[in-house]
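All protein chains of the complex are present and in place, except for one that has been dropped.
Letters are used for the chains, namely A, B and C, taken in the order the chains are written, and counting of residues starts over at 1 for each.
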Amino acid sequence: MTTPVLDVKQLAVQIPVADGILHAVRDVTLTVARGETLCVVGESGCGKSLTSLAVMGLLPSSARRTAAHMRFAGEDLLDMTPRRLRELRGNRMAMIFQEPMTSLNPAWTIGDQLTEPFLRHGKGNRREATDRAVFLLERVGIAAAGRRLVQYPHELSGGLRQRVMIAMALMCGPDLILADEPTTALDVTIQAEILHLLAELQQEFGMGLLLVTHDLGIVARVAHRVAVMYAGEVVESGPTVTVFDEPRHPYTRGLIDCIPIPARSRPGVPLGTIPGLVPSLVGGIEGCAFRERCAFATEPCARPVPVVTGAEDHAWRCILPAAVPSLLENPA
Amino acid sequence: MSDITAPTGPKLRKKRGRILGNSGLIVAATVLGLITLMAIFAPFIAPHDPYAQTLDDRLIPPAFIDAEMADPRYLLGTDNLGRDYLSRLIYGARISLLIGLLTMLVSGVIGTVLGVAAGYFGGRVDTVVSFLITTRLSLPVVMVALAVVAVAGGSLQVVVLVLGLLLWDRFAVVMRSATMQLRNLEYVAAAQSVGCSTPRILVGEILPNLIPALVVVASYEMAQAILLEAALSFLGLGVQPPLPSWGLMVAEAKEVMLFDPWVILLPGLAICVLVLAINMLGDGIRDVTAPEGRS
Amino acid sequence: MLRFTLRRLLLALVVGIAVSAIAFMLLRVSGDLAIALAGEDASPAEVERIREQYGLNRPIIVQYAEWLWRAVQGDLGRSLFYPESVANLIMSRLPVTLTLAGLGLVIALLISLPLGIIAALRRNTWVDRGALGIAVVGQAMPNFWFGLLMIFFFGLSLGWLPISGSDTWMHFVMPAITLGWFSAPVLMRLTRGGMVEVMTSDYIRTARAKGLPGRVVVLKHALRNAIIPVVALCSVQFGNMLSGSVIIETVFALQGIGYLAWEAISRRDFPVVQGILLLVALFYVILTLLADILNAWLDPRIRRG
Partner (left out) sequence: MSDQQPILELRNVVKRYSVGRGMFAPKRPLMAVGGVSLSVPRGQVLGLVGESGCGKSTLAKMVLGLETPTEGEVLIDGRPIAQLGRLERARLVQPVFQDPYSSLNPRKTIASIVGLPLAVHGEGSAAERETRVAEMLALVGLSPRHAAAYPSQLSGGQRQRVAIARALILKPQLLICDEPTSALDVSVQAQILNLLMDLQSRLGLTSLFISHNLAVVQMLATRVAVMYLGRVVEEGPTAEVMVRAQHPYSRGLLASVLTPDPRLGLPDTRLGSVFPDPLAPPPGCAFHPRCPLVFDRCKVEAPRLRNHQGASRAACHAAERDAAAMIPA
């Protein structure tokens, strides 16, 4: 087995807040292989975005990051000099953010911002940079690429800007792309196009893709493997088909059941729900974080829950002996 | 589904904690409170009549400047007409506070009405108000105030009126943009849909949410008015002698600065402390009432 | 951009007219100018004579129109005190005030820009708190008092600098520092606020994700955006300095238009007062016009909007 492009073990992120320490990410372990798409999925506040920012070293300055190791292509990001980290960022690992409207600098042209990482990382001269920018803009489906280079971000629509962000991430031919909710701010018909593009480029360039999203629909359609996060932890991970067919964690099952599906959900037939609220992560949690909301919770759930590993890298953080059945009245 | 994320008790306690944790706010409020009390009870506190001239006791320095020349009757010495400096400073607080408060009220009412109207109604109203703001900003405050006071005659009322009519711009600018933001929030649309009248929306939905910003601007403008009054009086075109305005006292002290420099120190310091306290109070209130974030 | 400039120019013109009207009217409605000119204890006949002489008995609109018509042609009337035309008088004093305000602005920027940027980058550290503390204390001091203290220490006690007059560059040191000192806090707060906002923006995160070194992130990506409102405020501050020159020039007896204004006001030399008010207001109108155009030029969202 070759070295995974990203190998994170026991990542934790802590943020000091007014009334204590927020344990935003707790014991997250994940790997991304070359040519593989890993989706990190969860609801707001589960720590999925912070996980991707922690990998890139872009956490807010008050946040504290710890891990057993956090290897990028075999090299540990934890004990790396800031200089070495800068050499990798934007070069061998690149990131795409959620908000295309605000993620580009309004004061500089598209061309300037596209060529910047290429020039900064010494990939070639200005002419080569421009050529590559034009090539990539065309590759991400932007017509009249040469003309776009001299435009400013505000002159482009949201969909186009997100394409520019993708092209920018590809400028130096990275080994790993981290995409944090790349389509959430876009219209639904544009979303499919952008996801297509990302999946296609990922195959074409053989990159690893870590895609952070709240949408299980996106996960099902693009991920090779999935990691479900809840309250700062990965509660279940494994091959996408396995996790969707036989979820072993009640939270995963709950998430799948509460999605309305055309032609399956019908008026009058209620959706599955997850009762209660996400627990506060300030201070820290003992035992299973989901037990307050879980229909299967028993007394041992209050104690630390071990991670169970099944076939094909399928792992879950739950003591239930079998897959969780759907609780819907008439599951499809 | 039944849990409230933060019950009321701890929430209030948290707010109280935030106030007490803000040491600047506490210090500022204390200082301001003391000065206010001093101004209100001036006749009982002041050891002397602030207007009484004792020509034999001119320019007696306070003990901390010159212990030998000092006179225990005059804690902070006397001025060039032999008036007790401490008493004049205590009475001077009345003038500064009065002018600060009244000016703030006049300008606050004008500016808030204009700003809220512009922000809420938009369109033509906004165009007119924006034009008024631009025009007002183009007028040089100190010069206009000086010229008007020169024609109308220097008195407390004139100074308040002139400054009040000149210092509303910041209220208008801040209230306008704050109202514009609030106006687009969905709870205003909800109130409209529920059938609330426009005055009810302005008073019930908009105004309560403007108050933190209003307090900050008001404190800033009050400080500004106090500084301007001092400057006008210093230039001889504000409050007229023998009233113990701190600005006037600096002007009077200027004459004897060469030989008795301490005379100039005290009234200036008094203005400085008062303005500092007001500004810090405003900043502190802003920090305490700052939004806590969504979740 | 051309359209923007033209519209902005039109607005400036209208504001200019409004301001000139106010500058003119203010002196007429705030009291009886004739009595003010004649003196409190002049006889009614004397007051009437003066009213007649200065045309104060005509409708105020007519007086204003006539004054404006002459003003447009550069004739602001004659001083009641100096044997000179108001225009000449002002022109002879203007260079002093412009020099003072210019120096003041430079000093303000030298203090506020570095301090604002460093405070923003080191947010919530002692550097930040210190800078804000200086700003708060600085703003609380009455500027005339600050000037007098400077005169006392550097002029009288140490004897390093001349305390009044406007003959050499030495005469400008203290007034310019005083003027700059009081503009610095506003500029510093705005620089700091702008930098803080920009540094937490998404595009700065993008720039850091590209692997750019901190200095490039700050100078190329952040400062460029944060500086735009500061430019506008600079011109506003320059206008305020012209207006504030009344106090500073009086304290330091600097022979600029501020000092002239104070003299004229004290002597009821109203043609001069009106002229100066008009001039300073127009300066302000032109400065904000320039600031808006500069702003638009710096910000591609406005320039190419």
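Worth a mention:
In the analysis below, a residue touches a chain if its C-beta (ideal position, glycine included) is under 8 Å from a C-beta of that chain, and two chains touch if they have at least 3 such contacts.
Since we're looking at a predicted model, the values are computed, not measured.
Listed residues A:59, A:80, A:220 or A:323: the one in touch with the omitted chain is A:220.
From the options A:50, A:171 or A:195, the residue with contact to the chain not on display is A:195.
Residue in contact with the omitted chain (choice from A:2, A:44, A:61 or A:81): A:44.
Which of A:85, A:241 or A:307 touches the hidden chain is settled by the complete complex: it is A:241.
Within the full complex, the residue among B:29, B:196, B:256 or B:273 touching the omitted chain is B:196. What chain A contributes to its contact with the hidden chain is residues 43-44, 141, 157, 159, 187-196, 199, 214-223, 240-241, 244-245, 254-268, 270-274, 277. Counting the whole complex, the residues of chain B in touch with the unshown chain are 1-2, 4-8, 11, 185-187, 189-197, 200, 205, 208-209, 292, 294-295.
Assume only the chains that are shown with their structure count from here on.
Comparing the CA-atom centres of all chains against that of chain B, the greatest distance is found for A.
Pairwise, the chains sharing the most contacting C-beta pairs are B-C. Averaging Cα coordinates per chain places chain A and chain B 52 Å apart.
Centre-to-centre spacing of chain B and chain C amounts to 22 Å, using the average Cα coordinate of each chain. On the chain B side of its complex with chain C, the touching residues are 131, 134-135, 137-144, 146-148, 150-153, 223, 227, 230-231, 234-237, 247, 250, 254, 257-258, 261, 264, 267-268, 271-273, 275-276, 279-280, 283.
For chain C in complex with chain B, the touching residues are 11, 14-16, 18-19, 22-23, 26-27, 30-31, 33, 36, 136-137, 139-145, 148-149, 151-152, 156, 236, 239, 242-244, 246-247, 250, 261-262, 265-266, 268, 273, 276-277, 280-281, 284-285, 288. Residues 56, 58, 85-91, 94-95, 97, 99, 102-108, 116-117, 120-121, 152, 154-155, 165, 168 of chain A are the ones touching chain C in the complex.
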